[in-house]
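With one protein chain held back, the other chains of the complex are shown just where they sit.
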Amino acid sequence: MTSKDKSLSVNIGGVLLDSPIVIASGVWPYEEELWSPERLKGVGALSTKAVTLEPRIGNPGTRVWETPSGMLNSIGLQNGGVDTFIKEYLPIVRKSGLPFVVNVAVERPAETEATLKRLNEIREIIPAVELNVSCPNVDDGGMCWGLFPESAAQAVSLAREFWKGSLWVKLTPQSPDIRGVASAAEDAGADALVVANTWLGMAIDTRTARPVFERTCAGLSGPAVFPLALKAVWDVASTVNIPIVGCGGVFSYQDCLAMIMAGASAVEIGTAMFIDFETPARICNGLAGYLEEKVLSNLRELVGIAR
Amino acid sequence: MTSKDKSLSVNIGGVLLDSPIVIASGVWPYEEELWSPERLKGVGALSTKAVTLEPRIGNPGTRVWETPSGMLNSIGLQNGGVDTFIKEYLPIVRKSGLPFVVNVAVERPAETEATLKRLNEIREIIPAVELNVSCPNVDDGGMCWGLFPESAAQAVSLAREFWKGSLWVKLTPQSPDIRGVASAAEDAGADALVVANTWLGMAIDTRTARPVFERTCAGLSGPAVFPLALKAVWDVASTVNIPIVGCGGVFSYQDCLAMIMAGASAVEIGTAMFIDFETPARICNGLAGYLEEKVLSNLRELVGIAR
Amino acid sequence: MFDGESSIPAGDFKGTVRDIRQITETVFSIHIACPVISRLARPGQFIMIRFPNRSDPLLGRPLAVSSAGGDDISICFQVVGKMTALLSRILPGEILSLRGPMGNGFGLPSSTMVTMVAGALGAAPLIFAYNRMPQNIGKNFILGVADRSWYPFCEWIKKLIPEVRFFSEDGIIGKKGTVLNGLGEELSPEEEIWTCGPLPMMRAIGQKYTRGRERIRVSLETRMACGMGGCQGCVINTLKGKKRVCVDGPVFSAEEVCWDDLKG
Partner (left out) sequence: MFDGESSIPAGDFKGTVRDIRQITETVFSIHIACPVISRLARPGQFIMIRFPNRSDPLLGRPLAVSSAGGDDISICFQVVGKMTALLSRILPGEILSLRGPMGNGFGLPSSTMVTMVAGALGAAPLIFAYNRMPQNIGKNFILGVADRSWYPFCEWIKKLIPEVRFFSEDGIIGKKGTVLNGLGEELSPEEEIWTCGPLPMMRAIGQKYTRGRERIRVSLETRMACGMGGCQGCVINTLKGKKRVCVDGPVFSAEEVCWDDLKG
């Protein structure tokens, strides 16, 4: 894939990506070297670690645990708060020259509003906000907002009011009615949907006979959840008209293709970056090869064709 | 573990098991050789393939598909119907000398009633019925019964009326309120709960650009789902007082221990039998070793200790 | 017809890789030490192979036994996906988990002449069948391949089965055409056909003759999860209802298979 090649380009809620691979929230640190073009080959965009109004120290105790073909995490939104983000990290993020989305964890309305207002002030340099109504690892708010259509509508409406740029909403697979939540988010003004965040699971350390995580439950990600994420994308794609970003267990170009054939326009990858830095480039090469083989000029032609 | 050793014995809703390992429904065929004691070392009980009133030919097309550390299946309750079961298979099942449970798929009330009545007529030779309110792979009924407390209560009450023996109820993890469903089942007369069945997922064959399964969705099982199943057991164990049988991705004795520490009294294993016939014996040896190391006389002492 | 003998796998065994040989760019043959399976295996039977102590890839993959002798068996396979790619990089000394031997196998011939018809890797079980054929039975072996890339494979087969006749689509190896060109117009009552290969080939053979189809034994492939009859994932439609390829097959008579229901 050359940088001029536009066969993999997509438009996600007004954000133009050269490749459909978005690095998911919470996996890419703010070390400057990692934001150089050589370290981001094949990446179309990045989502930042969740940003909250005030700094958060995250959860105590064990934070990551491996499971068969997956991992559980309970980080708990550790971050320096929106001001630190803007001052210290945003300059690094911008250095990559790539589009990025600022992952904003929904807190209580006052906090969410304040965070978005701060970002809105500088919205000409922020391509999009990814509203995270799906973090399973905190007490206040987090995932609860994404469980039901009503609360999701409330959270998205609030965001829409205070953030004027492109608004992506990241859903939780924990919702009993993900289609309803998706519609509600669309109606409330979302420009794109990220489907989805982690699944709630748990682990017990049999040597200590205690739950591994202090909060007992944690979020499951990685290849293990791919079949579940694909179904969520399939379901949501039958419901909304805004672009969908598939997320959950994508590792190979076949995984990415499957997401696209199910109706996603792009994918986010998280855990895969823990395993192999070359994942985005590898997926892009695979996709480009597939397009060539099938004599297709743009990946967009494949969106939803399995339906 | 000698056969006299009772340290692993458990009582699940009135059924006495020498080991806490139950072979899950739908994985053990009725070939006579497989019901001999040498082929069932370490097995405490077996659950039969789902039985319906009439014969069912199951689903067309691809029925199994591997996923990372898991598998999707869409078998669709293929079985010969309750009469064939009683005439042809029950004698084989009984040959093992082990306790068994007859997995009965909930259909429309009339069918469910008829099936249970037939079984009830011979209830002195049937240790228990496992009411399957959780099959994701059929249109009529199946999982729907297990999604909500009200419908679960209805299905279990009906079963309780026509089946007088021990009644296990197998829940679906697809329920948005598995605690509520568990309570409803308990209140309606369940003697034990099996937590849980498969998770709904899907796969797309990227070479054909079509969903792999004719019914699009299929049930995910295997190690991949273990963290999710453990959480389901944890949740249900905080809600009911009847014994819980953990099910989903159990492969190792540590998995089994974790289930027990979370509040299960036994486990069912399905996919593991596809991989390794020795799984039950291997788990039992591991459990026995653990008890010895911790100087415990019975596995029961560990039930729920992680709580 | 072929279900006289039990076809439930004897168990799960450990096998040690003795050596691996690359035959073409994508075809490999592996020798594995596994005394129990070697002793029990009959032609047409297969094993489910996987890597122990890892859950990805999770399920065993069915591969035909292509020879068995002493403590060893051999398999040969083409790299088509995850497991076969991993197997192609295996090293002598590595341990594999083998479930088997299983399936009904080809059984014993009921005629005096057996024509074995292989398509590409379908040769695997037929090599074994050829070598174990009772002395008093006449035998032919026909192998069809796509193109010149199969040349080293054909060379390799020729060493094992000197009488083999080749057909290739481009005519570069053996005669031009498919294996069907190597079969007579009618199937004489003394003759039977054992075949294994891509489904379209087997279907064509299975439907070629109006008479004698019961004397055509086809070894079918379907996706499998358990290899012991439990999952019902490998079922096909036959005249006698649903049958499981893993334990009721993989060898069926061409007559009983509902060919139109088979996909591929």
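Think of it as A, B and C in the order they're written, each chain with its own count starting at 1.
Simple rule for what comes next: a contact is a pair of C-beta atoms (placed from the backbone, for glycine too) under 8 Å apart; a residue touches a chain by one contact, two chains touch by 3 or more.
Given the structure is predicted, the values throughout are model-derived calculations rather than measurements.
In the complete complex, the residue from A:G13, A:G42, A:P68 or A:P243 that touches the missing chain is A:P68. Across the entire complex, the residue among A:L16, A:I57, A:A110 or A:I125 in touch with the chain not shown is A:I57.
Note on the undisplayed chain: of the listed residues C:R18, C:R39 or C:R54, the one touching it is C:R54. Touching the omitted chain from chain C are residues 53-57, 82, 85-86, 89, 91-95. Interface residues of chain A with the unshown chain, by the touch rule above, are 26-29, 31, 33-34, 49, 57-58, 61-71, 73, 75, 78, 222-224, 251, 271, 273-278. Seen from chain B, the chain kept out of the figure touches residues 68-69, 223.
The rule is short, and it goes like this: only the chains that are shown with their structure count from here on.
If each chain is reduced to the average of its C-alpha atoms, the one that sits nearest the average of all protein C-alpha atoms is B. Distance between chain centres (mean CA atoms), chain A to chain B: 35 Å.
With centres taken as mean Cα positions, chain C sits 46 Å from chain A. The multi-chain contact residues of chain C, meaning those touching 2 or more other chains, are 55-56.
Contact of a single residue of chain B with at least two other chains is seen at positions 67-70, 222-224, 251.
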